[in-house]
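Note that one protein chain is taken out, while the other chains of the complex remain in position.
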Amino acid sequence: MKKDYVRPVDFRNGRVDMSHGSGGRAMAQLIDELFVAAFDNEWLRQLNDQACFAVPGGRMVMATDSHVVSPLFFPGGDIGCLAVHGTINDVAMSGARPLYLSATFILEEGFPLADLKRIVESMAAAARDARVPIVTGDTKVVENGKGDGVFITTTGLGVVPEGVEISGDRARRADRVLVSGTLGDHGVAIMSFRENLEFETTIRSDTAALHGLVAAMVAAVPGIRCLRDPTRGGLAATLNELARASGVGFRIREQALPVRPEVHAACEFLGLDPLNVANEGKLVAVCAPADSARLLATMRAHPLGRDAAIVGEAIEDRQRFVQMETGLGGSRMVDWLAGEQLPRIC
Amino acid sequence: MCLAIPALVVERRKGDDAVIDLGGVRKTVSLALVPEAVEGDYVIVHAGYAISRLDPAEAQRTLALFAEIDRAAA
Partner (left out) sequence: MKFVDEFRDGGLARVLAGKIERAVEPGRRYNFMEFCGGHTHAISRYGVTDLLPASVNMVHGPGCPVCVLPIGRIDNAIALARDHGVILCTYADTMRVPASERSSLMKAKAAGADIRMVYSAADALRIAREHPAREVVFFAIGFETTTPPTALAILEAERQELANFFVFCNHVLTPAAIANILESPQVRDIGTVPLDGFVGPAHVSCVIGSAPYEYFAEEYAKPVVIAGFEPLDVMQAVLMLVRQVNEGRHEVENEFARAVTRDGNVKAKALVAEVFELRRAFEWRGLGEVPYSALRIKAKYARFDAEKRYGIVYRSVADNKACECGAILRGAKTPKDCKLFGTVCTPETPMGSCMVSSEGACAAWYTYGRFRDREAA
């Protein structure tokens, strides 16, 4: 008897069409040849609508993110690895060890399968390197014009070790503020690609999974008060969030902020402030003064924390302002950004 | 008011186009308003156009002026 022949998915020239989301054979084939093949783990191989796993004892942490970044591919990464890193980091910022991820895709009709494959393989590599499997997911297709190519949502689960209480409302007066490395890399890398703003730079996105760094930090200083990754809105947004939640103010020093010269320069071109520019592979930590030296040393010993620095401290302030001592020696506020950050000529 | 940056002209291209460099970031801008600028010159760039040349000697003089011992202090 002749063996069943199924034409393989055309990843070179094919495009997403409505059949890929309809639940029929085409969708099953896409899932099999792309998602299961790339993410490849025992849960996905079972081809169930859910993943079943034992949960180690302890407190569980769950985090979810949607990713709508444009451009989809940028120096240093793409929407795929950004999604994996982003959710791993959100889970890790509680001090938890990330265990499992889910990933859903909303695909626009007409989206090139070659790009989808590239994104999915990037996600698979990121998940493998982080040792956090993508165990379940979903795919839907929307009509042409109703999506931006692809939207990805990732959800992550993790477990927090005993004795670790990390939360945005725990900062206290005199606590030290640390950042794990250079600020503004991701936002500048993205802007360098945006239409009408092309400039040449070797700045790459810093997108990275930070759970290894966090594990080392928590082991060295279990009493860390706050951890947060300064994504949209940059360090300015994160410090204002922490100030508001904890009911303190912050005072940071401009000279202490690690910023690559090229990021400074790109921000000059566009009239942006590195404090407001997104990061995807950095974290902000708040700890007791006595712990700061040890925490800094631990961070610097880790590949993702080589440029870590102590940048300031929490102060008593009922109005919860974030202040900065400028390089000039004066003072100014570091405020939330008003609306989306736009380049300016004036 | 007008966001402008001092940048180094690293390469003149066809017509008025030139590649400028500030702190390692490069961009192609127009020298149509400062056509006499050559590679190695510094120019002030605003909204994609160089609007004047920057004189390095004057810049050094200005910096020296900042640091000058105060005549009035005597």
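Which chain is which? They are A and B, in the order written, and residues in each are numbered from 1.
What we mean here is this: a residue touches a chain if its C-beta (ideal position, glycine included) is under 8 Å from a C-beta of that chain, and two chains touch if they have at least 3 such contacts.
Quick caveat: nothing in here was measured; it's all calculated off a predicted structure.
**Student:** Can you list the shown chains that the omitted chain is in contact with?
**Tutor:** A, B
**Student:** Decide which residue listed in A:10, A:200, A:316 or A:335 touches the omitted chain of the complex.
**Tutor:** Candidates A:10, A:200, A:316 or A:335; residue touching the omitted chain: A:335.
**Student:** What does the interface between subunit A and the hidden chain look like in terms of residue numbers?
**Tutor:** 196-197, 255, 261, 264-265, 268, 273, 319, 321, 323, 325-333, 335, 338-339, 342-346
**Student:** Applying the definition given at the start, please give the residues of subunit B touching the unseen chain.
**Tutor:** For subunit B, the residues touching the absent chain are 1-6, 8, 22-23, 29-30, 32-35, 42, 44, 46-49, 51-56, 58-59, 61-63, 65-67, 70, 72-73.
Rule of thumb we're sticking to: only the chains that are shown with their structure count from here on.
**Student:** Which residues of subunit A touch subunit B in their complex?
**Tutor:** 198-203, 261-262, 264-266, 268-269, 271, 344-346
**Student:** Write out the stretch or stretches of subunit B touching subunit A in their complex.
**Tutor:** It is residues 1-3, 5, 19, 22-27, 46-47 of subunit B that touch subunit A.
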